[in-house]
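The complex is shown incomplete by one protein chain, all other protein chains being positioned as in the whole.
Each chain carries a letter (A, B and C) given by its place in the written order, and its residues are counted from 1.
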Amino acid sequence: MATSSSAVPPPAAELVEELVIGNRILFQQNVVDAFGHISVRHDKDPTKYLMSRHLAPGLVTADDIVAFDLDSVPVHDISKRYYSERFIHGEIYRARPEVVAVVHCHAPQLIPFGATKAMLRPIYHMSGFLGTGVPVFEIREAGGMTDMLIRTPMLGKALARALGDKQIILMRGHGATMVGTSIKQAVYRSIYAALNAALQMDALRLGEPTFLAAEEAAKAAESNDGALERPWALWKRQAMSE
Amino acid sequence: MATSSSAVPPPAAELVEELVIGNRILFQQNVVDAFGHISVRHDKDPTKYLMSRHLAPGLVTADDIVAFDLDSVPVHDISKRYYSERFIHGEIYRARPEVVAVVHCHAPQLIPFGATKAMLRPIYHMSGFLGTGVPVFEIREAGGMTDMLIRTPMLGKALARALGDKQIILMRGHGATMVGTSIKQAVYRSIYAALNAALQMDALRLGEPTFLAAEEAAKAAESNDGALERPWALWKRQAMSE
Amino acid sequence: MATSSSAVPPPAAELVEELVIGNRILFQQNVVDAFGHISVRHDKDPTKYLMSRHLAPGLVTADDIVAFDLDSVPVHDISKRYYSERFIHGEIYRARPEVVAVVHCHAPQLIPFGATKAMLRPIYHMSGFLGTGVPVFEIREAGGMTDMLIRTPMLGKALARALGDKQIILMRGHGATMVGTSIKQAVYRSIYAALNAALQMDALRLGEPTFLAAEEAAKAAESNDGALERPWALWKRQAMSE
Partner (left out) sequence: MATSSSAVPPPAAELVEELVIGNRILFQQNVVDAFGHISVRHDKDPTKYLMSRHLAPGLVTADDIVAFDLDSVPVHDISKRYYSERFIHGEIYRARPEVVAVVHCHAPQLIPFGATKAMLRPIYHMSGFLGTGVPVFEIREAGGMTDMLIRTPMLGKALARALGDKQIILMRGHGATMVGTSIKQAVYRSIYAALNAALQMDALRLGEPTFLAAEEAAKAAESNDGALERPWALWKRQAMSE
């Protein structure tokens, strides 16, 4: 974190460190490549969030983390370059008070579901969080002919509206956005949404899959939320030893 | 192994070491990710088995190995967290006296077969052990609407019953469980069951595959059982040098 | 660069270094294996271009970079072995004055599109540059029965003609060639053309994909051109630390 003279208190060092690790894990697990980003709500001020400056997630360090307000304006330093799609984060934090972390990615396995009518559904218990439904955002409805990016508060609001109370939204011709009540949960959901997509594509070629029932999915999601430390410990070791 | 004052004698250090290596191999070969587990029957007491505490297999060391009885109660220390699905292991050891090792995994290639009507069959000699048939466990029949996990002795018994005298069982919406008469055999079967699944999916898209006949499969399985040291030496070097 | 006594001035060391990095990135990102090549137009003389001698791109160093004229004759040293397909580069530089870098590769994901009637189209914003169309070069029309390689100025001219004003051309039974106004842009296009091909194959199996509209593709391509430094920094670190 760059030092600051503003009224916004600095976030806990542990939170910044966890956000850095989240960036690295998303890269090491192939959820993001040079593009995509992860943010976390500020622990001292819920009207702010923390995210890296314009940088590939695999290269992010604590010094790159910046605070933004919910309009996605950097709090301290407007001289650097920031992710042009930071409005995804700000508008979701505004619309969903319980959300603590947001991931935006172009995970390859998710793109085909966003581009077709196929619905992403939970094929196994690891992705029970998909069971409440996965909407698809069509940017043409909100913005007409664009470069596909969420470059404005208006587009960010439209995306947040399309997300509603769900945990993940696919974005046609672009990628996906996932939320969570912690960095660990949002990272978990990103990794297993992508893996579920790959497994579902394979299963669809084999026959008619039996997906998890809504009740199975809800129970599985709750169970998995109780075991987030286990994969995090492994992912962290893999990501930080590179 | 944690030291102990109970009546259960400590297992051979070599067995614990082999179990640790088995954990690492399953991770390095992508059979397990942060989830899944491998156990071995206790060499001094067939009514006990050894398995890691609640930990990603890729992180397991000898100090993490714990003894359980066939009710899957830890023998020495009930204060730690253990795998919630340890009943898979205990109930299979109870039902199958000849079984010495059990692997439970969510190998991605196996999920599509568990979720559809497609039958996993031996497409080449490396997976002859599939030739006696691969049942699919539907947890709804045993437990109704669950979180998909084998969390109770009752579900463990139902799984063991569905496994019958087979070497592997797929679990709908969840994963798979393999058994063997040694750690090496159970690990071998895990790796080649997953690989066979991938090859079979490819072959099914090319045309009607000729699978191994039952007699071919049985003979191939016997031959492979005589060559387990060869892949183990390679996998061990790959897994332990990470 | 080998030293030289000819009239062609030496290129900037930074350009040679960037070309070396481009070689390594293309290998590390699986765009090329031992075959394929990347060139850049000479910064001091637009009638010359720079490329490695006959060597796998993953092994190229600054000492291997050689200058060629637009007839693809090496300027200084005709004693070494050079890529037999260097005419791809020379003839495209001759036909397209604005082109500064050329990549030729056999990226596995692109071969199926070159061998069938399926058209490569932009499935997401990262590959907006595909939106102006991707022609397929049929060497039989230009050269009859060949070894498929662009071994002559005549074949190079035919390829350049088929490329026209596009950014990429597929070559039936062979590979693909991409151009850019910088090394970074040509490398970017190579990586995302291959990734788009993989995603499109997956999407086609799921249903009828919605591809980017021409206007979306054009706008996305322009946006991406403004963010080339971000992936380059990551790819460079990955490629040069091997």
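Definition applied: a residue touches a chain if its C-beta (ideal position, glycine included) is under 8 Å from a C-beta of that chain, and two chains touch if they have at least 3 such contacts.
Just so it is clear, the structure is predicted and the values come from calculations on it, not from any experiment.
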item: Visible contact partners (per top-of-document touch definition) of the missing chain; value: B, C
item: Touch with the omitted chain, as defined above, among B:F27, B:F113 or B:W235; value: B:W235
item: From C:A56, C:A95 or C:A213, residue that would touch the chain that is not displayed; value: C:A56
item: Absent chain, residues of chain B that touch it; value: 122-126, 128, 195, 198-199, 202-203, 205-213, 215-216, 219-220, 222-223, 227, 230-231, 233-235, 237
item: Absent chain, residues of chain C that touch it; value: 33-35, 54-56, 58-59, 84, 106, 108-109, 111-118, 145-149, 172-175, 201, 204-205
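As a convention for this text, only the chains that are shown with their structure count from here on.
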item: Same or different contact residues where chain B meets its copy chain A, judged by the half mark; value: different
item: Of all other chains, the one whose Cα centre sits farthest from chain C; value: B
item: Chain ID, smallest distance between chain and overall C-alpha centroids; value: A
item: Euclidean distance of C-alpha centroids - chain A vs chain B, Å; value: 33
item: Residue numbers of chain B (touch at least two other chains); value: none
